[in-house]
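Written out below as structure tokens is the structure these notes cover.
Every protein chain of the complex appears in place save one, which is left out.
Chains: A, B and C, in written order; residue numbering restarts at 1 for each.
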Amino acid sequence: MNYEPKDPDFEARVRASFARQAFMATLGAELVAVSPGEVVIALPFREDLTQQHGFLHAGVATSVVDSACGYAALTLMPPGAGVLSVEFKVNLLAPAAGERFIATGRVVKPGRTLTVCAGEMAAERAGECAVVTLMQATMMTLKDRAGVAD
Amino acid sequence: MNYEPKDPDFEARVRASFARQAFMATLGAELVAVSPGEVVIALPFREDLTQQHGFLHAGVATSVVDSACGYAALTLMPPGAGVLSVEFKVNLLAPAAGERFIATGRVVKPGRTLTVCAGEMAAERAGECAVVTLMQATMMTLKDRAGVAD
Amino acid sequence: MNYEPKDPDFEARVRASFARQAFMATLGAELVAVSPGEVVIALPFREDLTQQHGFLHAGVATSVVDSACGYAALTLMPPGAGVLSVEFKVNLLAPAAGERFIATGRVVKPGRTLTVCAGEMAAERAGECAVVTLMQATMMTLKDRAGVAD
Partner (left out) sequence: MNYEPKDPDFEARVRASFARQAFMATLGAELVAVSPGEVVIALPFREDLTQQHGFLHAGVATSVVDSACGYAALTLMPPGAGVLSVEFKVNLLAPAAGERFIATGRVVKPGRTLTVCAGEMAAERAGECAVVTLMQATMMTLKDRAGVAD
């Protein structure tokens, strides 16, 4: 899809908001790419992010894919608006084993109030790459809400 | 619901597996209660767990509710089995603002292979408590899988 | 939950809108009960509503639970507004076998724009009743939209 952003400064805006997501820093996640309707976040593996079998916790995968989807939605929102996750659904296709994970969020349907996104997380492991997490999400545009702007 | 656990040691088993979930320690989450078909996890607020508006990141909420649901399912699984999250859907009812969060996972329908759970996270704030996150999840019983037992 | 409807005529309004849902008549579904934040729909079994193994098609179950959730949301909406399904997630707990099915939709969190609902469908079979379908749904309040009022 080829989207026309309503805010020419969409990339700086996404980068500034991502920098304020303290939890992304806690996870060690990095913002890799920002384009209209698509955002990519990378996450190196760390042992303190695992579940009981040594794989990345499903909640960690969800966190980075949710942020990727939310910021993908934000790239298309007008200046002054804020973005909020309304809901998402996640399928865990395979155990999240790997050295590095790449989360991608894409806008499927932008809207004035609601934006639907598709997200995924791929695991890089021994030179191979496989999608391990799939998300379908709804994001909301917030306007004129005190304390909520991105 | 009143469930009969297949493993009399279900509580010790859940507690041991939770202790191996490194990510729960990273978040500062504590296992509060374990009963047949229900598990409760508490999470104190921390600034390094927030999103850009200062609320708990949706992925953090998802992480603790997912663990609560997974362990609720594990309480009813036979000895030697492992639990895995297949998929979940999360609605974010309100911004996760509070001093402390209580995640509860409950088994709605146990099954030999798949177990359906309902989860929620409540936020405690100024003496009040409100549900801010709602989950519907599917968990899987893993048997005879190398390296996967809980 | 005890909800205060914004429209004193909420029941007549739900009944009139349900009567316009041609598909409910096609399925043979009946509106059983309407109260603030909760709606119940009954559906007798019919062979022309089945999937390949003779059970009720998952889409039929979804249809009646979706309508129950949508109208549960409508009971709390202001006069003149219309209701629209934004998204839903359905777990099929057991094959939908029975003589009659009862779908219930309940508001979990009402909102100005979005309302979150929980729905279920129970199957009545040989005098017993069991929940076979579980829904978590988001409904939207539509205002000042041409041709959309309920």
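Basically, contacts are C-beta pairs under 8 Å (C-beta built on N, C-alpha and C of every residue); 3 or more make two chains touch, one makes a residue touch a chain.
These numbers come from a predicted model, not from an experiment.
When the omitted chain is restored, the residue from B:87, B:120 or B:150 that touches it is B:87.
Contact with the omitted chain, checked across C:62, C:75 or C:141, is made by C:62. Panel shows subunit A; residues 89, 91, 93-94, 108-109, 116, 118, 131, 134, 136, 138 of it touch the chain omitted from the view. For subunit B, the residues in touch with the chain missing from this view are 86-87, 89, 113-114, 138, 140.
Listed for subunit C, the residues touching the missing chain in the whole complex are 17-18, 20-23, 25-26, 47-54, 57-60, 62-64, 66-67, 82, 84-92, 95, 147-148, 150.
Everything that follows uses one rule, which is that only the chains that are shown with their structure count from here on.
Shared residue numbers account for over half of those found at the interface formed by subunit A and subunit B, and the copies are therefore classed as meeting with the same residues. Put simply, the C-alpha centre of subunit B and that of subunit C have 29 angstrom between them. A straight line joining the Cα centres of subunit A and subunit C is 32 Å long. The mean-CA centres of subunit A and subunit B are about 22 angstrom from one another, to the nearest whole unit.
The residues of subunit C that reach two or more other chains are 89, 138, listed in rising order.
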